[in-house]
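Take this structure first; my questions come after.
The complex appears here minus one protein chain, its other protein chains still in place.
Labels for the chains are A and B, by order of writing; each one numbers its residues from 1.
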Amino acid sequence: METLAPASTCRNARIRIATDRPTAFIDITDRLEALVIGAGLRMGLVSVQSLHTTTAIVVNENEPLLLADFAALIEDVAPREAAYRHDDVTARQVNVTPDERVNGHAHCRALLLGPSACLNVVDGKLQLGRWQRVFLAELDGPREREISVVIVGECAR
Amino acid sequence: METLAPASTCRNARIRIATDRPTAFIDITDRLEALVIGAGLRMGLVSVQSLHTTTAIVVNENEPLLLADFAALIEDVAPREAAYRHDDVTARQVNVTPDERVNGHAHCRALLLGPSACLNVVDGKLQLGRWQRVFLAELDGPREREISVVIVGECAR
Partner (left out) sequence: METLAPASTCRNARIRIATDRPTAFIDITDRLEALVIGAGLRMGLVSVQSLHTTTAIVVNENEPLLLADFAALIEDVAPREAAYRHDDVTARQVNVTPDERVNGHAHCRALLLGPSACLNVVDGKLQLGRWQRVFLAELDGPREREISVVIVGECAR
């Protein structure tokens, strides 16, 4: 009896989300799992990348009070009401748009949290621990947001 | 004379670690290097992903006083003794377990540090600078912990 060698595969998708608050954590785990199944991925990586400078991708427990704790922590580290030079349109010399938002705090929070996560897939399953979920962290909503997903690895031939 | 084209490869492994303190940085670099050699990987990526919501994967120097400095910094940013709503079991509505730990600080620290690292391999070697080492950051120990590793790229045929 012979097993066919697996074939390498590479797929991509976009996830679109309309957020409804200034700060929010939107659980995208189910959508990522559906993409892994749709790609027929057996083993490999799922790279999840936000396409914005005021959002992040984070992984932790989907427990609302915890997410509120973390929202309070980032408010403490980069307060919304602090003075950011990025928000001084009289001093700004690049990238000034007509609809410029007061969002220096959100950029700083995004820099701390990071724009992406690279997740493992084994036996066709996203490798997540019992409490792990994947979130888009909205840091300057409400906005229309977009996430790029690339899947690389082996599928069954 | 002809060189055979390399073959694409994809492998996975688990690393298990029993931690012995509340906060600890466990150097897993040697284990990752052994996995790269075992897979015969010539060039590609090693994705190292913690499967817990109160651990992280970090990369820096294995110098005990530095790691103590960093432990002090995260205690400053997310103090163990601060009030986390996640730790108020009378208010919690989801995911409450019989052995619920008081660990809001550890979740917040894990969210800041991130659950994973994606490392490069070239010429069969993990690409790390002179002082770089890879650590499991235990943030709510002592516990039994598990790390998923996926290796993708090219091996010699």
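We adopt the following convention: contacts are C-beta pairs under 8 Å (C-beta built on N, C-alpha and C of every residue); 3 or more make two chains touch, one makes a residue touch a chain.
Please read these numbers as outputs of a predicted model, since none were measured by experiment.
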Taking the full complex into account, find the residue in B:E33, B:E75 or B:E154 that is in contact with the omitted chain.
B:E154
Options B:V59, B:A82 or B:V102, residue touching the unrepresented chain
B:V59
In the full complex, which residues of chain A touch the absent chain?
8, 10-12, 45, 47, 49-53, 77-78, 84-86, 88, 91-95, 104, 107-108, 110-112, 114-116, 118, 146, 148-150, 152
Hey, which chain B residues sit against the chain that's not shown?
6, 8, 43-45, 58-66, 68-70, 73, 77, 112-114, 117-122, 127-129, 131-132, 152-154
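The definition used in the following text is that only the chains that are shown with their structure count from here on.
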Using mean CA coordinates as chain centres, what's the chain A-chain B distance in Å?
19
